[in-house]
Structures are given as structure tokens and as C-alpha cells.
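One protein chain omitted, others in place.
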Amino acid sequence: MSTTDRQLRVGMVGYAFMGAAHSQAWRTVNRVYDLPARARMALICGRDAGKVADAADRLGWDAYTTDWRELVTRDDIDVVDVCTPGDSHAEITLAALAAGKHVLCEKPLANTVAEARAMAAAAATAEAAGVRSMCGFNYRRVPAATMMRQLVADGRLGVIRHVRATYLQDWIVDPQFPLVWRLQKDRAGSGALGDIGAHIIDLTQYVTGQLITGVSAVTETFVKERPLPAGSSGLAATVDGAEPADGTGSAGGHGPATGTVTVDDAAVFVARLDGGALATYEASRFATGRKNALRVEINGSLGSVVFDLERLNELEFYDATRPAAEQGFTRILVTEGGHPYMSAWWPPGHIIGYEHSFTHQMRDFIEAVATGADPAPSFADALQVQLVLDAVTRSAELGSSWTEVEPALATVAA
Amino acid sequence: MSTTDRQLRVGMVGYAFMGAAHSQAWRTVNRVYDLPARARMALICGRDAGKVADAADRLGWDAYTTDWRELVTRDDIDVVDVCTPGDSHAEITLAALAAGKHVLCEKPLANTVAEARAMAAAAATAEAAGVRSMCGFNYRRVPAATMMRQLVADGRLGVIRHVRATYLQDWIVDPQFPLVWRLQKDRAGSGALGDIGAHIIDLTQYVTGQLITGVSAVTETFVKERPLPAGSSGLAATVDGAEPADGTGSAGGHGPATGTVTVDDAAVFVARLDGGALATYEASRFATGRKNALRVEINGSLGSVVFDLERLNELEFYDATRPAAEQGFTRILVTEGGHPYMSAWWPPGHIIGYEHSFTHQMRDFIEAVATGADPAPSFADALQVQLVLDAVTRSAELGSSWTEVEPALATVAA
Amino acid sequence: MSTTDRQLRVGMVGYAFMGAAHSQAWRTVNRVYDLPARARMALICGRDAGKVADAADRLGWDAYTTDWRELVTRDDIDVVDVCTPGDSHAEITLAALAAGKHVLCEKPLANTVAEARAMAAAAATAEAAGVRSMCGFNYRRVPAATMMRQLVADGRLGVIRHVRATYLQDWIVDPQFPLVWRLQKDRAGSGALGDIGAHIIDLTQYVTGQLITGVSAVTETFVKERPLPAGSSGLAATVDGAEPADGTGSAGGHGPATGTVTVDDAAVFVARLDGGALATYEASRFATGRKNALRVEINGSLGSVVFDLERLNELEFYDATRPAAEQGFTRILVTEGGHPYMSAWWPPGHIIGYEHSFTHQMRDFIEAVATGADPAPSFADALQVQLVLDAVTRSAELGSSWTEVEPALATVAA
Partner (left out) sequence: MSTTDRQLRVGMVGYAFMGAAHSQAWRTVNRVYDLPARARMALICGRDAGKVADAADRLGWDAYTTDWRELVTRDDIDVVDVCTPGDSHAEITLAALAAGKHVLCEKPLANTVAEARAMAAAAATAEAAGVRSMCGFNYRRVPAATMMRQLVADGRLGVIRHVRATYLQDWIVDPQFPLVWRLQKDRAGSGALGDIGAHIIDLTQYVTGQLITGVSAVTETFVKERPLPAGSSGLAATVDGAEPADGTGSAGGHGPATGTVTVDDAAVFVARLDGGALATYEASRFATGRKNALRVEINGSLGSVVFDLERLNELEFYDATRPAAEQGFTRILVTEGGHPYMSAWWPPGHIIGYEHSFTHQMRDFIEAVATGADPAPSFADALQVQLVLDAVTRSAELGSSWTEVEPALATVAA
């Protein structure tokens, strides 16, 4: 830990799955990295006073509030960390930026392109005043993913020909799984597409250094009607940290009340990248047996890489410049001190977990804020992802017709 | 071996990669399976007298000819095995059927839908006269693939939700790899799409028992100009058993003459199956590091299966009806006596190879012919694959627009 | 987090690799588990005042001291956590137990059987006074390892026939790697045998519920002379958190001073377990490419399990009671809420890392102390491991002759 006394007082909005993951990262980051500022877990915010009080105590925040507007404007808060469902990202973030707070906002940046555009514009304005903003695509900071980016950037893969990316889960295969907020368009924006598809869109663009220019997509909702959640506990709490639905409708009836699923269960699309690569993408919550299976493979003229989030400490690298008889996919255990982010952790072979990607994210965010640099991915980067999501949705609505992705920069400029 | 004296005298046209693989299968099948007829390797045909004489000697055929028309009409031939490039399938096969010969034709059935339609019609006509025909989608007979089909047919996967299929190779990543016949549209019909894409189309339809109803596709030719092959030997012979191009153009110039690649290097598409599943398909010869990587994953409401041709003795099966804490992908070593086709081979754990799929194919073909049953896949089945290939091509030409697959039966009927 | 106000004030001795790992666990445990007491990171101890002050600040301890005797006797300390090299375990632990402190002692329990015997006896005496003690064989608390134990205990493996256990590393393959304390017998007791071999001895005995009765062993020191460490930084600090050697001899000469490696680089032995199983064990620091490869396979009459620490979120389970054609090793992703320790962490498929085993250990230790139960593994359990280590050493010294393991209980009783 540095000898610095500089503190960054963090106020976090939300305390469910993402809130817990972020808390673990804020708690840990200065214990393992030597940084120019220390994060202080100052204030946590949630709508239910009892629950947020419990969360503050359990997760280790100094204080709590039920009013996010208070949080984003208090003088003793330097950083606002937005961990709420997507429907409130824009409002909270815009207020925080307006109040001069540095902002870390969970992905997807927003539920609509319009919101994301507004947020990116606000971030650009705030940046001029020294305010930093970052979107939480944490998987960029899995060491093996960061290493993929380095290999591509160093030219080790040559010209990229193919990207194939899947993010597969199976937590709603059971038709009796309740209609949690992640299955409601007004709360979540979209389903598998925005929740997990956004990750593979960002990750593959980051790793290749190329942007998706157009897509042809199909989406599907396999189970169109689901029981409403019974309350704040039960299945909902056991799955993905999801909060229950608003409860509208839970009062009625003799059988269990049901509601309509308004988001996609799965989205598949083919795409072209601006460097000439062909790509396939699939995001699904109906891939039985796949729990958190983000898998990316990239083939270039000189080599290939494969990454699997369920084995996130490993990277498979194929180097086609090696002697022919010795070529093969090399399983690199990305746990050496020389690997990205790993010098702070354990000896080689002692693996890290999912949560560490957040710690790495906080490390880079703190460093950027403390040194006055711009962290990545920026809101503009996240807007670009949103534009891809939008193109996917439009293509699916228009019978899979080829749909070009609007350029993010032009959009921001406009 | 059975005590039968009944012989099936086989005449094979072609002696390159497929010819060698079929020869090994014809030679072996009656040595390991007890069948109602014995195959006799009677006659082999090729255009070059010297080469086909060598092939007859090396591969163990009784005699050879350079005239396929003689082969398909000789009285002492019962079965015609068509192993030529796709541009001659229709002509040879139609002549053989007309001569009353049973026909085994390599895939893809033809280079065009029109040819395939004619072949399927001829096969239907011939069938009434007791003549059998079959298309060589040999991967159906890899035991693990057959077992996938059985699991789906037994309802073990429940409702199929997702199919993801890739067939990846990398033998033309080098832009200096020559313009062999497989890269020429007039010989091969298409590129990766028809050569290897056809396999995953057939295999996934076979395993799921569902047909592809529509597609949205992108194809690409990454390297558009390649050197012409120098002759009948050299690289061409070392890669995939490919025969050299016709040599048109090889006469000219001081530098190496080049020619235009007229087929796709890669094809990707999303699809819907008639049972409600979403699917993604990718066929590529530019996937560096992937040598013969046919990989199929199918997710259903009750389970999933994964198959990888580079580890063809294995099947991964996820059974979601097992106790939650014990669920996982089970790596089944498909080498038990009770597994499809395996009773004839070695003890458990003693693996088989690529060529065995052809031996299994010959086993089923001989049995069907000898017992008067119809072997599968029929020419009608193969026509249906051709219709999917055609839909993919048309979609790619029309900006990835959604393109429905014509029903094969209606086509044949018409 | 529970609403309890009960605190357990922890004093930790040592702040290197194990100290950092334990700190992360003490810091986290009450944030994720609801427990009857809260750990307070009260006091840390090390010999160098400057370094321990830095460690206290970095790792988050309230205070520090350079006098472990003060630490073990202070009234405001409830728990003593011993993270020093093995040569000081006995002295510190005995003093702590005498002072009525609960003790968590890192493994191996001691450097000699005599010390371990004294510690186990002291623990037994202290237990009568309500003082708890536990040895830090943390790998028992990797969820997949705990699940192995449950499967065996539930009879799912039937009669155990085979145990094969390896713990392979490669951090001293380079003969220029310096003579750190882990390579010195007077500090470490033994080499690979006690450092990592102890883990697989404990783990396999725990999982099978059987004890090793006899061994036949070979040990080897491949590189017998190594350079002395240059100082407190450098390679030594980068490898396995090792502290530098004492510096004896570092004064001399013009070339780098060297010293003699006094411990084993590798130990291999065959063994019998008291339930009738045959076993093989191997611990090595010379297994090039193996970083932290603790791998255990157990075969029983009804099933088998395989565990690999480099993929610690996975357990392979073979259930021979399943239908023959469906048998295979099932890769269970041990990340479900129903899996041991996992309800507190992330959704399924979001993996945990090495450090989590320590958090689970602290959880069970806190619970035992708070509820007055005896935590496992006890010092008696750890003494039994020490007796196996001793038998291995004696067998190796006596030309691999079969050497019986003394019973731990009898030893303690005497």
C-alpha cells in the first residue's frame, strides 16, 4: 500500500449482486496494489432502509442512505459507483457528473441508445473539468483477456480473420423460474443480449481493436410467460442476485400470478468487423449446462487465441510461426508475476477468481482518477456497444436484414 | 464374417483422398462385421491410366478402367461408389442408377440444386426397381455422433433450444497455397460451405431430427488470387488429398501464374430449425490452428451434448435431470461394446479413427442393399442439405437477408 | 453479516506469503458469511519493525509488534494465527496455548515429530479448558475437495482401491534460483515433502477417511548447491513469498557465495491405507511446467473422483452405477449454491480462487471457537501427517524399505 494519505471517498448505489462484487473489490484493491490514492467505502444507497442498513453493515460501508440524489451531491463523496439495474443508470450518472463526481457505471451503460448518447456527451463535457468516467466491462481486466489484447496489439495473431464469441448461461431454462427484473424490458432494457451479449461485444472489440460495422441477427424468447416472484426472497435471491420484480400483480388470484417476459432469452448474430473479420455472436440463458460460459476464439493469419471465463486463469494461444510439427494450442496458466495484474497476487499456479476482475477494474480506475488520466472503457466506448446492441435488436425486428452499426463518435459529436 | 457367399461387386470412380478412405473401408468392413453380403473391390476408375493402375495396385482393386461409363454399365458391377469432385456426381450417378446399379455418392450430393433435384428424382424412380442409393455423409456414423442422435431421439435432451456447429480448418491460411480444384467453383460448387459446411448441416439435422427452415448468412473470400498449382504433385497432393487444378493458365509467364479463387473461404450463418431451435453455423478454412475441427453443441431443455471430431471417440453429455450438485458435462468414452458400431472393434478405451466412419457407412450400406432396405441419408436427404447450401448462398448474395429453405419433399415431388 | 457484537481479536505472527493470504481471509470472512463472531485484525507480528509496520498498514492490521511473546500473552488477543516458517511453530504455539489463546497454526504443524507430539499434547490439555486449536490444511476447504469427502462418506465410491496424489511445482528448476529458507532443513524441516507433500497426505486421508499405514519412499535433491540470496528483495521475494535466507555466508568472496541445499527437491512414495487401498504420492519442485499442480485421483469399487488445484472449481466424478453407455467422468463446476461453502459467493459458473480456501477455513474456525466445537484438522490430525512425513523420511534413508507409520493416538496418549 502506498504511503499516500489521499482518499477517494466512494458512494455506491445498489447492493445486490453487483453491489457485493464491487464492495469486495473496493475493500481489497488497496490491500494488494500500491496506488496513489486509497478508496474509502464511505456511503451505500438503496431504496429499502432496512435492507441497505444491513448491506452497509455486512459489506462494510461507513454509512448508508436511501436517497441517491443525496449521495451524488454530498461534498464528502468523490466517486459514484452505479450498480443499479439499467433503467436508472442514466439519471443517476448524469446527476453525478453534473455534481462533479467521478463515475464508475455498470454495464450496459444504459437501456437505450438515447440515454447512452446523453451519458457519453455528459462524460465528454465533464472530462474537460477533470471528471473521470468509466463503464464497468470488468472482463477486460481478467488477466487472460488483457493478455489476448496484448498479443493482438503486438501483431502476434496477424490479420484477424474470425471472431467467435458466446456467452451462455442456463439459469432460466426452467419455465417456472420467476419473472425477475432481468426479464423485464422496462427495467433491464433487453435480456441475454444486453446483460451478457454486451460483454462479448465489448470484449471482442477491445481484444481485436476492431469495431463491429454491421450485423444480421435473430433473437428469441422461448418461454413467454412466467410466474411472478413471490417476494423479496425465494428463488429470485438465489439466482444471479436478481432483485424481485416490482410485485405488480402478485396480490391476485388463486393460482400463481404470471407475467409476460418482455426481453429476449437468446440472441444470435453474425457480424463484420472493420478490420475485415467475420464474426459470430451468441448470448443465451437457455444453454443447459453452461453456467457462465463466456468463450471467445479469435483466428488470425499468424495465430489464434481462446478464452473461457469458466477457466479464466487460462489462455490458449496458437502460434503459427512455430515449427510446424510443434504447433498446437498452448494452455497458458495466466498466473505468472509477469502477466497482467498478477504481480500483486499469489505465486504461479495459485488461481484467482471472478471477483478479481473487479479489483483490477478498481485499481485502474483509482489510478486514472488519481493521476488525471482517462480510464477505459469510456462512456463513448460503452455507447458504441450500445449502438451494436441497437443494431442487433433492429436487425432481429427486420427479419435479420443486414443492419449497420452507427459510428459512436459521430453520434457523440452530434 | 458371415458364411454368406453373396458378393457385392463394387466399382469406384475416383482414387484421391476419398478414394483412399473408401478403399480402406471396403477392405475392412467384412473383416470386422458379420454381414449378409461381402464387398468385392472389383473395379476402380480414373482418367489417367498410369495413375489409376497404380491406385488399383496400391489400394487393392481387382481391375481398373479409365472409362467411368464402362464402369457404371458393366454387368459384373453391383455397386457404384462415386468419389469424384462434385461437378461429375450428377452425370455418373444418373448413369449408374439408369443402369440399375446401387449407388453410394460422396457429399455434397451435387454442385447445384438442379443437379441434386435430378439425382433425388432418379433415386426415387430407381428405388421402385429395388435399386438403393445413399449419400456419403460419413460423420453420421461416428459412434459418438450416432449416440447423440439416439439421446435426442430418446428424449434425453427435451426440447431443443440451441444448435451451434462449426467446422473449422486452416489449410489455406497461407496466401501462397495454390488454387487447387477445391477452390474452383466449376469443380467444387462452393468452398468451405459445400465441402465442410455441408457436413455440419447434415449432422445437426440428423442429430436433432429437425430441418433448417431459414438462414441469414455472410460468406467471405479472404484471399482472392492464388498461384496455380505447378503440377500433379507438390503442395496440392499434401493437402487434403486435393487434386491439382486443370492447369488452365499454367502455361504463361515468368512469375508464377495466378488464378482467381471463385469459392468462399468461410461461411457463417444463423438459422432456425423447424422444432423451434436457434442455430449458428460456421465453416471456414481460415481458422488458424483448427485442423479438422467439426464441433457440434446442442442444448435442450433437459440436457446438452457436445461433439468434437478431433476427439471423435468422446461425447460430452449433460443430463439436467441428475441431482443439481452432481450435474456436469460427462465425458463419455464412446468405445464400449454397447455403443453404436463398437462391438466389432477393440476393448473399451482402445480408440478408433477417422476412417472407421467410412467402414461403418459401408456396413450399413451393404446391409441395406443385401436386405432390400433403404439406406440413409437418402438422395432426398442430401437434396435437402443442398437446398440449405443454396439458401445460404442466396442470403449471402442478398445482404444477409433472411432466406427460407425450400422443402425438399415438395421439390422432389414436383 | 450477523448482528452479533462478539469479536475475536486475532494476533497473527508472520506477514509473508501465508500472512498475506490469511489477512485476505480474515478481512473477507465476515463480509460473506453470517457467523456468531466477528474477526478483528488486531495485531500483527514480525521481527523487522519497519517491515511489519509496512505490512500492518498494507494488510490492514490495527497494530503491530516485533515481539511474538507479547502478542501471545496480551489480554486483548483471543486468537493466535501462526504463519511463520516451521521452525518456530512449536515455540509460539505452545506459548499461545499456555496463555489460553485459540490457535490456528499453518502446516506442516512442526518440523519434527517430537515438536508435533508436544503441540498435540498441549492442544489436548488446552481443549479441556475450552481452548481451540486447528492446523491450516486449507485445501480441505476448497469446495471441490470438500465435495470429494462427502461423496466418499456417502458411499458413492464404494470400497476405495486406489489413491494417486501428486503435488508438483517447478519454481526451483533453475539451478541459479537462490537458497531461500524453504531449502534449508533447519528452517523448513524438509523440502517438497513437508511443504507440499504434507498437503496431499492430509487431503487424501481426509477425503478417504483412511490413514496411511506404511510407506516405501525415495527422495532426491537434484541441485545440491545454490547461490545464497542477495538480500531481502530480488528473486526470493518473487517466488512463493519466500523470505531470504539468514545470510550466513553472504559476506564472503568475489563470486556469488553458495550454500548447500539441505532438503529434498522431490519425494515419491508408495503407500497402503488402512482401508485396503494402494496409493502413490509425489511431491516435487522440479516438475517443469507444473506450477501448483496438486492433483488427486481416487478410484473406488463404485466410482472415482479427480481433483486438480489449478482448476479448483471443478471436480470430475465417475459414477459406475450409471447405465454403462452413459458412464464417464463428469466435470462438475463446483460453483452452485448447494455446493460446500458456495452459497456465500457468486452465481453458478462465477469461479473462486486459491485464497477462498483460507476464507472458508476462517469461517469454520470462527464458528468452532464461537460455538465451543472442535475444529478440524486438529493438532492430533496434523501430528498424524507429521508421522507420515517422518515415515517417508526414514524409509528414504533406509533404502526405501517398508516403513510403518506410528499411530498418532497412541503417541499422544503416551
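Letters A, B and C mark the chains as written, and numbering starts fresh at 1 in each.
Convention: a residue touches a chain if its C-beta (ideal position, glycine included) is under 8 Å from a C-beta of that chain, and two chains touch if they have at least 3 such contacts.
As the structure is a computational prediction, the values presented were derived from the model and not from experiment.
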{"item": "Residue among B:323, B:353 or B:372 that touches the chain left out of view", "value": "B:353"}
{"item": "Options C:282, C:314, C:336 or C:390, residue touching the unrepresented chain", "value": "C:282"}
{"item": "For subunit A, residues in touch with the removed chain", "value": "147, 317, 319, 324-333, 336, 338-339"}
{"item": "Where the missing chain touches subunit C, by residue", "value": "161-162, 164, 166, 168, 170, 173, 216-218, 220, 222, 266, 268-270, 272, 276, 278-280, 282, 284, 286-290, 299-304, 318, 320, 327-329, 399-402"}
{"item": "Subunit B residues touching the omitted chain (full complex)", "value": "1, 17, 21, 23-24, 27-28, 31-32, 54, 57-60, 169, 171, 238-241, 290-293, 309-313, 333, 335, 337, 346-356"}
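In the analysis below, only the chains that are shown with their structure count from here on.
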{"item": "Nearest-to-centre chain - CA centroid comparison", "value": "A"}
{"item": "Length of the line joining the C-alpha centres of subunit B and subunit C, rounded to whole Å", "value": "55"}
{"item": "CA centroid of subunit A to CA centroid of subunit C, Å", "value": "36"}
{"item": "Shared interface positions of subunit C, touching two or more other chains", "value": "333"}
